[in-house]
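For this view, one protein chain was removed and the others were kept in their places.
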């Protein structure tokens, strides 16, 4: 059995969620790695948008920023933030692919502050393009670390709305109909959302992880259906492609 | 004394109204000729915008359309209708330079229909960019023919609002403050607008034209101040430049 | 309190309808979209289609598609008339048009009014809703931005407003009166460009008029191009992409495709042709002769260009280049 790290596993499981021939708006860090991996494996025709304005680039080497020259390399069009997000606003972006410091049971994401807004314990970067991608894209895929603090019942600050507080809440708030969180990938499991309640639901546990471990490390009552499976381990091919993408382990090595 | 036509005189008088170093949004026909003449005489640094998107072009030869390639020749920027009109909307266009089939005593312009809108006697082209330039530019200069039908008390259709029905009406309608008609040039006279009443006011009669003639050919009670002057006749220099601009008399010869 | 125009909203859509259309109907993939004028018109242009045409009425217009629509005797079109000139006039001559969102139409700028266009309106055959060049552009921009409307400061205080389908509104921050312009999502737009690749990436030289937004706003986009280029043309210099591929549904190579209109940097107006056309517009009989010769009797745009003749085409190129 090939050895792999938890981050490598998150990257491969995350990459599997992306459909070939669709458009994904990609945030910084692991979402970038997972999207590039999808292009090099099962989704060669996946189209990547980066928020600074790049459409369908051919990323040659690991970018440091979603706005740097690697992310615009051989793009079909170089526009700007408005150009990307207006394309999303008119329904052309299929997936938002985001990270988050906290994610709650309705898929709301916090990347702004821990503690009170005006006297924060930890100031985080804020929305960036996350609220925009998450509000305007059809399906949002989220990557987060799995523990009770990072997956609380309620995030302390909704930077990017998930299903807010349940069914119908997005539409009532004025967000585009038919949108919302789709998958959450952590270091322990892959999760989706229950169609009826809009609450987070376990899909698969990663190899070697038990359902109980997942439950114990989740800060809310995770829906656990009967048909929980085991996430596929990274293949040798996938691990090799990950090495190609991030040879120095800048993100994968974290 | 050099001989000149009525159209040549209108072109020269109109060109005098444009200030050097300002931006003018120019409509098709005589406004185009008069703006190009201003650039070749007293206002070499006049900046022309054409509504199809051209900024500060160096027009090499008489255009047929405000959107043709002559109007974008050696422009500093090629944008579009929105690019031009948004520049106007944010207060950067000093002069709108328009023609009109009918102009009334408040400087309202009709270029849409003669007769009822839904069963017109004569269907005219409509606003084009005239309503936009006239609403959004600081000062509007209008060229029209002078008779009772063309200068009625009230235009039958306000394509482009002047002072609408008097002082304060533009602002009340929601149009940008401090804007409005500035000059009207006809084949008989040069007119402005009374600051207090917003009504059209005679400034100068063209050489050989009497104030009575102007009055008799105007469809409303034109304000006639004591200090009416005589418009300057075209100079030889101006006539020569007009020939350079329109050697075949396509517009000047009309 | 707030006034609204009494003109008919010829084509309406909510923001969610824009999104649903784009989700379900626009291909995201880099797929080969090369086709023929005939196939594209047959596939996308139907009786009653709301049609928008790129360019500026007689500059950078897609005449191969316009002639094909006439040849197919498509009826009841509704047209976005932001400086519509020869494009609209030929469609009216072919009896294809029922209604026009008019900014500028039925006229040929310095050449004067069109008798054909006027006749169609004055006889009541064509219904007119009034707009302006900027307000139609902003309506298209609203759809391109995925919004149900855009605010603006023109139109207010005019009869143009009264015969439009715009509404007055108040700024939520300043309370000032603004005009609200409803989003316009044309069923089909036809756009002639300088360069396109087979996927639909397009580059326009000179003014864009509103074609970048139009391509994003429209349900279907058919592009004709002076030249087909490899995708590296765009990927090597992605700033020059005026329209990204995923907006476009069909691509056709069409050199001289704007004739008798102007194509910036390529060829100037064929004034002789336009003069003859306008003369024919004096009565329906002459117009029928014109259409017989230039549209119905030819099979495609290549045959049309043969009628125009190489000598004339070369002359128009020299004219454009000021030689």
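In order of appearance the chains are A, B and C, and numbering begins at 1 in each one.
The rule is simple: a residue touches a chain if its C-beta (ideal position, glycine included) is under 8 Å from a C-beta of that chain, and two chains touch if they have at least 3 such contacts.
These numbers come from a predicted model, not from an experiment.
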item	value
Among shown chains, those touching the left-out chain	A, B, C
Identified contact with the non-displayed chain, of A:105, A:164, A:184 or A:242	A:164
Omitted-chain contact residue, chosen from A:34, A:48, A:72 or A:242	A:72
Chain not shown: contacting residue from A:54, A:186, A:217 or A:231	A:54
Chain A residues touching the omitted chain (full complex)	28-29, 50-54, 60-61, 63-69, 72, 78-82, 85, 89, 112, 117, 119-132, 135-136, 157-161, 164, 169-170, 173-176, 250-251
Interface with the unshown chain - residue positions in chain B	21-23, 45, 47, 54-56, 58, 72, 74-78, 86-92, 94, 136, 138, 176-178
Chain C residues touching the omitted chain (full complex)	2, 12, 14-16, 146-153, 167, 169, 171-174, 176, 178, 180, 182, 204-206, 238-240, 242
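As a working rule, only the chains that are shown with their structure count from here on.
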item	value
Overall pattern in which the protein chains touch one another (line/ring/star/complete/other)	line
Averaged-CA centre spacing for the pair chain C and chain A, given as whole angstrom	40
Distance between the centres, which are taken as Cα means, of chain B and chain A, whole angstrom	58
